[in-house]
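Every protein chain but one is kept in place in this view of the complex.
So that you can tell them apart, the chains are marked A, B and C in the order they are listed, and the count of residues begins at 1 in each.
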């Protein structure tokens, strides 16, 4: 019997922390050795999340964060802390050689100047741990699998970014769409806003309507989308990304609009390119012609549904991706990355089927 | 005391018929003289729609359609029948000089060839009443007010089309955006699919997810959007329109993406152009900078919320409109048109505030 | 033209305040002269509630509360402040002879000792204005119409209480059910919890589940239900009331379970008794046999749907009522009471049909 790898979950009182517990507690290759949080320290997981009362044997109390304790016990740590808070924790853990999967945005952008342009605030004028930036691997296995196998610090992608990149990158890489002028219109369930109540996610306000927010290229997932699509294009590019809040708990649907490099291709060429790019991928389903992604079909699973269509009338391309924002868009993807860097089978512990209806 | 104009509602068993009853029963300038339907004939309105049990005094039985009876009693008729069915009814009523507001798609497209390209089916190879097409006025008061004042046949716009045109047309008319390559990403509540149950609107399937449908330029509201935007542009154009089904009952949010004709304009120029275009409009609110349209804020009202933003980073324009698909997107707009052609005050009977939360 | 009565709305930043503005701004007998609030003072109504931007001409700024200013301008004031806060405001207004409709719980319980048992807290060990208690009339027109006609202080009932009392009281008054052992199982939309965000009404937590809360007779609407049903019974009684939070914005459905005083009655006797009790009532619909109350059919309207069934197998009675918690359960009912005390037609300004679907 192989020893299970001891892992720590830091930031257990939010939704991505809860999803890490849900997934890792059933993962045959690891053992949740430590559950830590700031405010929730002292409570049990089952107090904070009743649905997880039976996840960790004995439902032990949540501990306060202590990097030395993590290093003494766990080989891998997941940080589900907010951006800004996470960087210091990651630095402390890396200093003690703990492998870290960071679900915050702190290590997603390779260029600290770009980080500063989007994230600098009163507390952090500059990136708190810039020397770690070049160690971090962007945790999208479909694009960085080789680097992830030897990574020690993984920057788990944003939920919107995951959906947008999965839909767009292969079409750019294959030279099928023009990398300029790409529009991404994305829709998210309310869990993407986190567990802190706010007017925007108050059920009476949010439950029976839809609205865009952070329009005009102001959402912080924009630069990571651009970074990854620029990699695919081999040159800089910018995208117009518009997020929406939809009256549901989970799910992201991203629509990517682009111009083809050659309007004369077969109408199915774009979908076929996705199928080629994702052949053999354990978690990306390229849907057959006539079927369309639906967030209801990936709820709770690590799978992404993608497709692309070419509109003969306008000569434009639409690529679509659906994911669960908390799984493939966060905690599931983090586990997928962990499997890669630990040399475990990539899909291990991630075979949950979607919960439908 | 002026006499109330007698009106007939035909097709009272669907949602747009119900909304006509809701609005017209409280309209001080008209009197619901006749309520007709096919399948529901013999039942009372309150049987078919319990919330309307008190709308029409005495809640009389719904009558089967009879054009002679309509002509004998009503000066104005609203047809809320499905497209295809509606054209014959409209023709019969127009032959008897009844003023008709048709909520179906049958008279929205001026060119019968375009109609045939989108609507021809086994029952109707060609438009059933082509001679009436040039009499019909497209019922969007914000663009056809003058013609509507003397109209006898109004083709009430589609719900998606209303939202998309309200957001885009003034920017095209003002020469601010390039009329080619416009992308419209629109999201609708489930009432847009009508009252007939279907798998796509079955609560367990639709209630906790979002998905696009009829992608790739196949939705039938596309040609009417193109017709109206072409009017604004002074030349032909094509748009890529993608509809989505959102887990809510009412509301449409349309996002229009376009390239500016001059990328050097002030960032607020696009919103300002909407404000200029809609100055004095009784039902269009151009939101101040920093506020964004939300379908929850127009539920049950005839108001549209619109805005536009310029994304400095990509040099693209986003215009957004939110409406209630059954009110400004259907029955409310029909009443607004009726007010115009009857010479009544345009907002009469349409001052319902949105129901929020 | 009769002069419109000037009214003040105090506490305009919550949902019941907003509903008062929605209703009163369209009421032909009154004029919203003053809109006041604590935190929201200085903002406009349209800033706080975008759907009301056009409700009050000119959308003037919200004023801070000032009883002298109210007395100088308005004949009637509505207090939509939280309980505890409201009593002082009401006292100040009554001292200046302003007619007050108080939507809080502060004047609903006639007995200050009972008030203290349910509402006393660190700030208020005893009722803040006990001398006003005997002036207050419980604002349920179906039970206190005569007293309301001459009232100067109306305690508008709680939302749950309205539904429960409408279903149960006539059956008790008629001697058809045993006043002891009554169980009330009620379900509410999230707007009943008010506009302040909280974990319990955070969309991801509340949007896809149902749960009871404040079980075991701890919800504060219990004593007002008991007070009114005791009136109907002519003696003291106690009820077991269980509230639930349902994933929707508006609506209360109350199921009342009771034992019949005579199990041998006709099965339709209970429904028939409701029909007799509510004959002529402008806002209570006793549904015909075979139809059942549905909160979706009263959304946005001041109507209540009620019915009762007798279960032959167990010999128990079930009475059901559906209302909109913010209209008949709060602001609509307040306006209905105002109409009575001002001598206006009781349904004036309250003819809004429900918004369905």
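Heads up, the rule we're going with is that a contact is a pair of C-beta atoms (placed from the backbone, for glycine too) under 8 Å apart; a residue touches a chain by one contact, two chains touch by 3 or more.
Just so it is clear, the structure is predicted and the values come from calculations on it, not from any experiment.
Checked against the full complex, the one of C:71, C:147, C:240 or C:342 touching the unshown chain is C:240. Only one residue in the set B:148, B:165 or B:190 touches the chain that does not appear here, and it is B:190.
The chain omitted from view is touched by exactly one of A:39, A:96, A:134 or A:291, namely A:291. Interface residues of subunit C facing the missing partner chain: 181, 183, 185, 187, 204-213, 215-217, 222, 238-240, 242, 244, 246-251, 253, 255, 257, 259, 267, 292-297, 299, 309-314, 316, 318, 320, 322, 357. Contact residues of subunit B toward the unshown chain are 15, 189-191, 195, 197-199, 201-208, 247-250. On the side of subunit A, the interface with the absent chain consists of residues 15, 18, 22, 25-26, 49-55, 191, 208, 249-250, 285, 287, 291, 294, 296-301, 303, 305, 351-357, using the contact rule stated above.
Everything below uses one rule, namely that only the chains that are shown with their structure count from here on.
Common neighbours of subunit A and subunit B, by the contact definition above: C. When every chain is reduced to the mean of its C-alpha atoms, the one closest to the centre of the whole protein set is B. Computed centre separation for the pair subunit A/subunit B is 39 angstrom, with centres defined by C-alpha atoms. If you average the CA atoms of subunit B and of subunit C, the two centres end up 36 Å from each other. With centres defined as mean CA coordinates, subunit C is found 46 Å away from subunit A. The set of subunit C residues touching two or more other chains comprises 15, 191, 208, 249-250.
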